[in-house]
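Structure, as structure tokens:
Note that one protein chain is taken out, while the other chains of the complex remain in position.
And now, subunit A:
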């Protein structure tokens, strides 16, 4: 029997409910809220509805409460879910906590979850987080490869009663409770479905903060504390303002001047961030990998020795020091030490070590012809210097290579489209930040043949890897699962489809106006932020 109930979370949750009840008629508990207003620098979101968005995690996790979540540790917390249980890891019973309400006062019900998941999974809606639900029974009927869907609802989602859902998966997945922490799995209130686009401008959620007015495009999004929030992560501040910047460098400069309180640090500023912010710079070691992918559909890159030679021609330490001020860690596998079950460091062996002589030997032994390589990456988002450095490394350390052309694509959407259309004709940027710190996330999204981010693997397909991931998903214990994921990753490394570069960090800095800024796996922990007097 697999039990996902965390005794700790439940005890803590129960205590809080009790204390919340007892203090209902009293003035606000001083320890619960320190008040004040703070601001967060962000780029323009694509959507504010959690299930639709792919680039507004902080906004969404302020507005919505997930069923489960990971904060800044690898321990799963239950937020809106009371329990997530299964006997066989295929049929799951999710019970939601009682007494939770939407920002408009309506109760949060199991039906709200079912409605939201059906809408997210419905292919023609084209919602950003559609792929996260792909292992639920009935998903294929809603997302046919050709023609119209034959159903409008997921056959694997069943509303048992007001507070209980039963979910049937296509294949056993003991990590399903982790997956529930993703934005594709939040609920939506009934009112959302009256007019989804109007809702997107000022979503009514069930999270710690609620909208104050509507989304002012390219200007700001204001939110205030939701006083009836039932989670145990009650917000400290009264108000949070998301200031929208078109350029992360402007946001960074504004943060130095105290115009905005929390910002993401652009790669280009890492060298001076210590000087500008001192201990107010927070690099969070997420489960995030940067790699170089290869267009495996192009026969010039078929020879594994070509890929290994390029890997050995890059001095990761030097790039890390010069470009990232040593904040990152050179990668020797796909997963660093903070993945659940431990990482896989060293899996890459000598091929991730800088060794120009061996690199040249490998390239000479390989089928490689020609003296020009290409390096594709999205332009305009601050990666230019990074990729110039990588291109210089490869050009200077491989004798047979005279030129590494930088193929800067006009922004991320164009870059990803080129990958998905397989029009990329050279090495390219790969990166994946796992939304939950299990190896399952990256392995099944990127390296499995069914992953929704498999474009980043250059079209890599290996049935044995798929089998190992499925076996790991179905493993009865976390340790066995971790061992099988590691085995799957080791199998990927036998084929060496990509060059691991860095275990990257999420880099944030904050002004002197706020303290207790904690960065988590998929968000800034906004409820924890304390506004200084």
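By our rule, contacts are C-beta pairs under 8 Å (C-beta built on N, C-alpha and C of every residue); 3 or more make two chains touch, one makes a residue touch a chain; residues count from 1.
FYI, contacts and distances are computed from a predicted model.
**Student:** Which choice in "Anti-sigma F factor", "Fe-S cluster assembly protein SufD", "Aspartate carbamoyltransferase regulatory chain" or "ABC transporter permease" gives the name that UniProt lists for the one chain left out?
**Tutor:** Checked against "Anti-sigma F factor", "Fe-S cluster assembly protein SufD", "Aspartate carbamoyltransferase regulatory chain" or "ABC transporter permease": the hidden chain maps to "ABC transporter permease".
**Student:** Have a look at A:151, A:406, A:483 or A:530 and name the one touching the chain we're not showing.
**Tutor:** A:406
**Student:** Out of A:158, A:388 or A:525, which is the one that touches the chain we can't see?
**Tutor:** A:388
**Student:** Among A:271, A:300 or A:358, exactly one should touch the missing chain; which is it?
**Tutor:** Among A:271, A:300 or A:358, only A:271 touches the chain that is not shown.
**Student:** In the complete assembly, which of A:99, A:124 or A:380 touches the absent chain?
**Tutor:** A:380
**Student:** Of the residues in subunit A, which ones touch the absent chain?
**Tutor:** So the residues of subunit A touching the unseen chain are 249, 266, 268-269, 271-272, 275, 315, 318-319, 321-323, 380, 384-385, 388-389, 391-393, 395-396, 405-406, 408, 410.
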